[in-house]
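Only one protein chain is missing; all other protein chains are in place.
And then chain A:
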Amino acid sequence: MAAKAAQVPRLALKDISKRFPGVVANDRVSFAVPAGAIHALLGENGAGKSTLVKIIYGVQAADDGQIVFDGQPVRIGSPREARALGIGMVFQHFSLFEAMTVLENIALGMDNPPPRRELEARVRAVLESYGLALDPHRHVHTLSVGERQRIEIVRALLQNPSLLIMDEPTSVLTPQEVEQLFTTLRRLADEGCSILYISHKLHEIKALCQSATIMRGGKVVASCDPRDESARSMAELMIGGSLKDLSDKTDCTYGEARFVVNALSAPGEPPFGTSLKDVSFSVRSGEIFGIAGVAGNGQNELLAVLSGERQAGVSGSLTLDGEELVHASVGARRRAGLASAPEERNGHAAVPGMTLAENALLSARNRMGLSSGGLIRSRAAKNYAAKVIEAFSVKATGPGAAAGSLSGGNLQKYVMGREIMQNPSVLVVSQPTWGVDAGAAGFIRQAMIDLVAKGACVVVVSQDLDELLELCDRLAVINEGRLSEPMDVKGISIERVGLLMGGIHGASPEGDAPIRPAAKAFAAEISA
């Protein structure tokens, strides 16, 4: 009997269908996740994964089909019912309340939270045992993406789920943290918890998952054992075609140092922002320079200071081809050839309620002549937007589509295209491929490589170390607002980079060598 029970899958989906006006998001999707298994759900953006997990978690109702949980057909009408069954979920787009504290957010995600103090003790215990750094009393709006994600993870883990759905959980963690998360997930799986793992990082899926279901266009197109597949073969199953390689960058095409940042300092936004301390680096023509680091270590501040969004209290110098820009406005910087794209595409890089043409106007009006004498040249804006859509194969109905109607990956392609097609001398971007599927990510990376091939330089701020290693010529690690020495990516030690990243949030003493002692402590923690 017991042996038989073990054979019953934890979760079985039978012919799940969901239609939205104009699209079939899920078309008779069936697969099963055994108890204690880590099962990958793979697919490009828009393949229907998100809809499917929303159905499993009770956020949306399926039009057709059946969910069987632990052998029992169930009807999951709400996330509360899902949690009651033992289904936990870590969302890709966090369901967090900005003006509330971490603890309040966690309490809101639980059905029967214990009293405040007890909850705090339990949260601290979970944070400790899974090695996640987070202050339960901070307000969410002061947290970085990575820290926010930790709230979601803790929230789900506190419920002792028997099925945990994870939507892109590792995109903002250091290699050590990813390894720790995997250890945690494997431990959970050993304890009998099933995990439905959604990720674009195929080598992670290879390392973690025992089975995978691949979706395309709302249908299950394949299932496989990721350990027997190559990352490439899975990517090709996902996109339903062959994957293009990034063109090799030819060596030794670097020119002069064009973009030089020297001793740049800026106070953090009170009360919780990270101060930038004495940041220096230079980027040569034809070079892609990476800035790695765990979320919340000054990346947003650095981007804001480089783009010109933040001017108050900034000291140091920032030159492009010898021209001093540290006190120049955003517009002046753009005219000088310094383009930038921030991390948050919806609401920061683009205005969701405005059309793509209007969004083109926002950052490209001067360089592309989209306005003259204070008047908008609508046709030019439309043409430029259309050019971007065409060149970056953005899936949109046209320049008149609202930015908010695009999927995350498509909007990111559009934003990147909007900046790159202005032919900037320097492009500063943050998280250029966050939450973007493999095909689109490759495309965006290739576009950056093509840009530097024309003699421009690119600064990429990213928490995705693999991306930086694939893309960059040199990289440095940002840690509590300080930038490490740049390192050549060729022959770089991933361990060393990871340790530089991981020293963060520790009790790093102010001093001459702020990174190393904390990094050592972190290393000791891992080996312990």
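Things worth noting here:
Rule of thumb we're sticking to: a contact is a pair of C-beta atoms (placed from the backbone, for glycine too) under 8 Å apart; a residue touches a chain by one contact, two chains touch by 3 or more; residues count from 1.
Criterion: contacts and distances are computed from a predicted model.
Within the choices "TusE/DsrC/DsvC family sulfur relay protein", "ABC transporter permease", "Tryptophan synthase alpha chain" or "Cytochrome c biogenesis protein ResB", the name that UniProt assigns to the complex's undisplayed chain is "ABC transporter permease".
When the missing chain is restored to the complex, the residue among A:8, A:74 or A:100 that touches it is A:100. When the missing chain is restored to the complex, the residue among A:65, A:113 or A:175 that touches it is A:113. From the options A:78, A:315 or A:366, the residue with contact to the chain not on display is A:78.
The set of chain A residues touching the chain not shown comprises 54, 58-60, 78-80, 82-83, 91, 94-100, 104, 107-109, 113, 141.
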